[in-house]
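All remarks here apply to the structure that follows.
Note that this complex is displayed minus one protein chain, with the remaining chains in position.
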Amino acid sequence: MMSLAQANLNKPYIVDSVHTDQEDIREFLFALGCYPGERITLISKLASNYIVNIKDARYSIDEDLAKAIIICA
Amino acid sequence: MSGIDWLVLGVIAVIIFIAVRKIVKDRKNGAKCPGCNCSGCKHSASSGNCAD
Partner (left out) sequence: MKIALAGNPNCGKTTMFNALTGRNERVGNWSGVTVDKKEASIKHSFAPEGENLILVDLPGAYSLSTYSTEESIAKDFILQEKPDVIINIVDATNLNRSLFLTTQLLELNIPVVVALNKIDLAEKKGNRIDVTALSEALKVPVVCTVSTRSSDNGLPELIKAVLAAEEFGQEERVPFVRNDRQRYAFINELVRDAERKKLSSEQQTLQDKVDRIVAHKWLGIPIFAAVIYLVFSISQAWLGLFLADFFVGWIDKSYEAVASLLGEDVNPVLAALLLDGIIGGVGAVIGFLPLIMVLFFCLALLEDCGYMARVAVVMDRFFKKVGLSGKSIIPVIIGTGCAIPGIMSTRTIKNIRQRRTTAMLTPYMPCGAKLSIIALFAGVFFADNAWVGTSMYFLGIILVFVGALIIRKITGDYSKSYFIMELPEYRIPSVKRAVISVFGRAKAFIIKAGTIILVCNAVVHLLQTFDWKLQVVAESAPETSILASIAMPLAVLFVPLGFGMWQFAAAAVTGFIAKENVVGTLAVTFAITNFFDMEELALVEGGAEVGTILGISSVAALAYLVFNLFTPPCFAAIGAMNSEMESRKWLVGAIAFQLGVGYTLAFLVYQFGTLFTTGSVGEGFGAGLLIVSAIVATFVILMRRGVRKHQIRTSVQAVKS
């Protein structure tokens, strides 16, 4: 199982799960379209921030969150 | 005090009166600084213009 932190740039992956005990962040990510079965693409990696693309929008997430998003290899 | 003194005093009094009235009016509308509506007007459903 790979986390988003280990993903390659510009390659669409499918989200497997979100590994966190904070329910509210999981719900938030869901509303944005980041949930098991949906696509997510890593656009850039800048220092410890990851720029991702979810459903036509760009977001900056920090390293902890990137490690928590598990993707299918 | 001559006549013109009373006039000047009157002018000053009017200026201050208008200023204080505006301060009180804006305070009531919820603006924290007179004239500034950035502090968010509290629910005044009528078009209570903060900056009018």
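As written, the chain order gives the labels A and B, with residue 1 at the start of each chain.
Rule of thumb we're sticking to: a residue touches a chain if its C-beta (ideal position, glycine included) is under 8 Å from a C-beta of that chain, and two chains touch if they have at least 3 such contacts.
In this text, all values refer to a predicted model and were calculated from it rather than measured experimentally.
Peer 1: Considering the entire assembly, which residues of subunit A contact the chain that has been omitted?
Peer 2: So the residues of subunit A touching the missing chain come out as 10, 12, 22, 24-25, 27-33, 35, 38-39, 41, 43-44, 46-49, 51, 53-62, 64-65, 68.
Peer 1: Tell me where the left-out chain touches subunit B, residue by residue.
Peer 2: So the residues of subunit B touching the missing chain come out as 1-2, 4-5, 8-9, 11-12, 15-16, 19-20, 22-23, 26, 32-41, 43-47, 51.
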